[in-house]
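With one protein chain held back, the other chains of the complex are shown just where they sit.
Each chain gets a letter, A, B and C, in the order it is written, and its residues are counted from 1.
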Amino acid sequence: MTCHTNADLQKIVNEAALHTVYGEVAGYIPALAEVNRHDLSAAVYNIKEKSCIYAGDYQNKFTLQSISKVLVLALAIQDMGSEYVFGKVGMEPTGEPFNSISKLETSIPSKPLNPMINAGALAVTNMIKGESSDEKWHRIIEFVGRLVNDKNVSCNEIVAKSEFETSWLNRALCYFMKQHGVINGDVEELIDIYTRQCAIEMNCFDLARAGAVLALDGKDPETYEEVIPSDIARVCKTLMVTCGMYNASGEFAIKVGIPAKSGVSGGILAVVPNKCGIGIFGPSLDKRGNSIAGVKVLEMLSNRNDYSIF
Amino acid sequence: MTCHTNADLQKIVNEAALHTVYGEVAGYIPALAEVNRHDLSAAVYNIKEKSCIYAGDYQNKFTLQSISKVLVLALAIQDMGSEYVFGKVGMEPTGEPFNSISKLETSIPSKPLNPMINAGALAVTNMIKGESSDEKWHRIIEFVGRLVNDKNVSCNEIVAKSEFETSWLNRALCYFMKQHGVINGDVEELIDIYTRQCAIEMNCFDLARAGAVLALDGKDPETYEEVIPSDIARVCKTLMVTCGMYNASGEFAIKVGIPAKSGVSGGILAVVPNKCGIGIFGPSLDKRGNSIAGVKVLEMLSNRNDYSIF
Amino acid sequence: MTCHTNADLQKIVNEAALHTVYGEVAGYIPALAEVNRHDLSAAVYNIKEKSCIYAGDYQNKFTLQSISKVLVLALAIQDMGSEYVFGKVGMEPTGEPFNSISKLETSIPSKPLNPMINAGALAVTNMIKGESSDEKWHRIIEFVGRLVNDKNVSCNEIVAKSEFETSWLNRALCYFMKQHGVINGDVEELIDIYTRQCAIEMNCFDLARAGAVLALDGKDPETYEEVIPSDIARVCKTLMVTCGMYNASGEFAIKVGIPAKSGVSGGILAVVPNKCGIGIFGPSLDKRGNSIAGVKVLEMLSNRNDYSIF
Partner (left out) sequence: MTCHTNADLQKIVNEAALHTVYGEVAGYIPALAEVNRHDLSAAVYNIKEKSCIYAGDYQNKFTLQSISKVLVLALAIQDMGSEYVFGKVGMEPTGEPFNSISKLETSIPSKPLNPMINAGALAVTNMIKGESSDEKWHRIIEFVGRLVNDKNVSCNEIVAKSEFETSWLNRALCYFMKQHGVINGDVEELIDIYTRQCAIEMNCFDLARAGAVLALDGKDPETYEEVIPSDIARVCKTLMVTCGMYNASGEFAIKVGIPAKSGVSGGILAVVPNKCGIGIFGPSLDKRGNSIAGVKVLEMLSNRNDYSIF
């Protein structure tokens, strides 16, 4: 049984939704804690048909959180080149938690292990070109707008503010990296841009469309114009496989086998090369911080449609 | 320009061989240190043609070393089931060195992060079924024989003995895991089997054939009989991508993009799903312990034949 | 109110014994687990009077366990000299647990931080002079005999055997150190001597007398003959202050302020320079592995008799 229609997908979503009770909503940001734990929505943008199937309350909006890491990385490599970016941030997966600081101290020279952990993502955002903090932010939001084909995509100011006021750990990471020359400039400005990028808001349909761009090696799924150079799109997909699902990346690669990036909001961006982009929103999280029902949806989709790249 | 003939491959090997001067032969095992640093041979087993192209002194034999980890894992999962194996050993990549012991201490409960690091591989070998040490070893060598279609494949006794007599670090890992219930039984017997599996000897042609089995999801490339169940073959390939190339796995995934496992002997087993198995031998190693010229061969092959799975 | 008589000491012991209910007997060695959790005995050997006061079942025997570390260190420095010993083992306290292996890996070059943690103590025992394993052991037990003025002091063979058969962690430490050249020779023989030294048996009266030797800078409290050169006795006392009470050494120094070494059997050897040696046995342990009531006895003794060296 494959999944090709809204009804197929709805069945999968219904079955996966039974798992929301076993997870918990991220509590550390008040704005995130207010969502309904049992929400689950999914959208699949099929490249061939240039159309989307969807299930659940697919118009529910959520913030990107860590999903933004992979999108901003694509922009940073375009801005600074691969050599520069990976001169400052590594390409290797890590067994440490996403917000860990220890490895920055024990690695010599100090270098975040990859762009999917907080330290690496902060360093990547620090590389975005722009004369001012404002210009940097506008370049990010404009780039995300192109990916989702929505010029009006914006950040949730309440979430951004709430995170800005409590990002003590990210500030610790930044100051540590500033000490070691990994980042430069004003830390407060960087935290401001970073919390905004994390608070960019969309629904699963938008996210699926962004995934379709990556699935097409960087080309717009409607116009076939290049949005991301193909080699950069490939780098993003590779890092999504090796480090996209926090400390469950290895298990996810084995069980699902497609590039994916999750966020603590419960969103997951997934990519099936040359086939489709997938967007999921399910705020009930498992112990590793991934949408507990969202992972189930992807596992079922991958099994039924034989999506694994391995 | 693609690579489809012996001549094509020889050109690639010739170009890659220029890099052997920048690496070094593994010095810690006397028997390994005696090889010619400039050796480089490669073989590609194409599934469609059921035939192999090769270049360099392709009959040069070398020991599997860490490459054996992925083969013995395939046997262990057949023996004990996926749930049992991954109950004892994790699936996650690690930023730690392959022979590190620290993570065993700091992870609670103690559990090797994955089967591609020494601790995990020792625990996996400990799971192989057999009434006696001898039976376990014979089951391993017989299984490897089936993969390479050579019943006479055997271990290099000199290398095995040399490693057995100096494996202090692996003994430390074993006793630590014995303390925490990750392994059981006699440590000396386990070290004996493990050093033998590392000393299994073959040439790049044999290794390419073993790769072809994985490329065919576990089926023999000549008879199409199942040698490894397809789900287990997929697990092996996934772990090769996330953790197969030591602490350069992430970089290799980005630059080459195919499942691969290397050993300190300078061998690399690589797999292009549904297309081919690749065997390489180039004993000059880079700083991460991977064949410096072998990685170049794979990078060129992947670029020319568009092998990346991402 | 000071403590100078058996009655004074008995009062202190009675009060301290109320705390035994809050601790637990070490369970990891079956032979140790069989003792009565509420036992508490103490002896104070006063140098001036050349006599001992005592309280509780002072004839109860117990094994030295980690207390042996400081005694064997005194012998090793006599055997090999301070420079050699501290060339292999550091002098610095550590925040890590006594049986930790991580620091051996992260310190470059690999070197146990001090002789009071297991790794350091194993390396120290490895330095004891002797043509054979037997000779080494006899030199240790003879030396301990001189400290307690009892030629018949011996090891508890049941405890020694029980520990020998389960010392997986100590074997891991040894093999790790063997890999890095910190120790040499056969690991099984070293574990044999080490488990015997830990199983040396005595009562609190004997232990107090050993403490009196250290209190007198190495001189026998009865004959004033030198048993330990004074500079070596001082080294021992210093290490007892900085690292003698596991991960509570700093707190003990603040609250009690005298050199002391504890063992998981519940024994504590304490030394008040130029005044007295103290031996305690109370097998109920606190979370750090120190005799919970024994520490109380020392705290009260120190406060009443103003024993702190600070």
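Throughout what follows, a residue touches a chain if its C-beta (ideal position, glycine included) is under 8 Å from a C-beta of that chain, and two chains touch if they have at least 3 such contacts.
No experiment lies behind these values; they were computed from the predicted model shown.
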| item | value |
| --- | --- |
| Chains shown that the absent chain touches, full complex | A, C |
| Omitted-chain contact residue, chosen from A:5, A:102 or A:274 | A:102 |
| Touch with the omitted chain, as defined above, among C:130, C:145, C:229 or C:250 | C:250 |
| Residue, one of A:2, A:36, A:59 or A:179, that touches the chain absent here | A:179 |
| For chain A, the residues touching the chain missing from this view | 100-102, 105-106, 168-169, 171-176, 178-179, 187 |
| Residue numbers in chain C that touch the chain omitted from display | 90-96, 103, 113-114, 234-235, 237-239, 241-243, 247-251, 253-254, 257, 259, 273, 308-310 |
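We adopt the following convention: only the chains that are shown with their structure count from here on.
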| item | value |
| --- | --- |
| Chain A and chain B, separation of their C-alpha mean positions in angstrom | 32 |
| Cα-centroid distance, chain B relative to chain C, in whole angstrom | 48 |
| Residues within chain A bordering two or more other chains | none |
